[in-house]
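Selected chains from the complex are presented in situ; the others are not included.
Chain naming follows the written order as A, B, C and D, and within any one chain the residues start at number 1.
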């Protein structure tokens, strides 16, 4: 069973604060930070979406709507609100 | 007698907090959660609506207008405000 | 003498809290409810209006502008703000 | 000497609370009311204006800009903000 974002939305699994990116880039997740990092796990059907499943992305901490699937924090966000892709 | 949403609106029956989705996905409905889950029970006449009767959907807790039909919580929401479909 | 709504507005007679719809559907009108029910009694001249005189409708409690004709509560509302038709 | 509304604006003489409409319709003007009644006394040059001089109209109490001509309350309002015509 899955969660399919509607239209130009994407579903992101939010990276926990203690994780580290594979490439060694460390984006600290202290309470003062205004961004969060995550991984795209599903995308909507809109052609305007410029990210794909598997992309690591950063986004504004207060963008979109957060909820849990099991015990993992997820986020539904409009694709245009994603700030940058980490590659 | 029925409730027919106008234009691009849809009518959703809100899932009670203690229910569980058939597929085993558990989206907890604590007071801290910012989303709710429900089932589409009627759709308006607009061609732009991308969900259909029977779809299980999640939506922002504060989107749309809630009211009761009998003792069940319902929501009228614009279709574009639905965040994702559960399938 | 009558009240003719301008443009895409409609005039609604608001149902009193103690009334019941003919079909048996009960939409409670407690102070906590965010919707109200009423009957369309006049419509403006705009082609975009999708309700007609006599339709029973629900609308957001805080939409439009309310006033009394005699001792009955009425509402002038833009047609697109009507949430649903009861049939 | 006169007051000529600019563009799509109209000039309305606001009915005093104690007046009554000629047709017997009584729209009470208590402090709780959110609408006021008045008579159109001048219109701007825009083709989009759908009321004419002499029309009795109702409007939202807080729409437009009020001022006095002599001791009579007047209102300059955009024509599209007029809620309904009384006929």
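Brief remarks on what is shown
Just so it is clear, contacts are C-beta pairs under 8 Å (C-beta built on N, C-alpha and C of every residue); 3 or more make two chains touch, one makes a residue touch a chain.
This is a predicted model, so every value here is computed, not measured.
The full homomeric assembly consists of 7 copies of the same chain, 4 of which are present in the displayed coordinates.
Operating definition for what follows: only the chains that are shown with their structure count from here on.
Residue numbering shows that subunit C and subunit D use the same positions for less than half of their mutual interface. Centre to centre, using the average C-alpha position, subunit A and subunit D are separated by 53 Å.
For the pair subunit C and subunit D, the distance between mean C-alpha positions equals 24 Å.
Distance from the subunit B centre to the subunit D centre is 43 Å, each centre being the mean of its Cα atoms.
Among all residues of subunit B, none touch two or more other chains. With chains as nodes and touching pairs as edges, the resulting graph is an open line.
Put simply, subunit B touches subunit A in their complex at residues 21, 23-28, 33-35, 50-51, 57-58, 60, 80, 82-87. Residue ranges of subunit B in contact with subunit C, taken from their complex: 1-7, 9, 11, 45, 65-70, 76.
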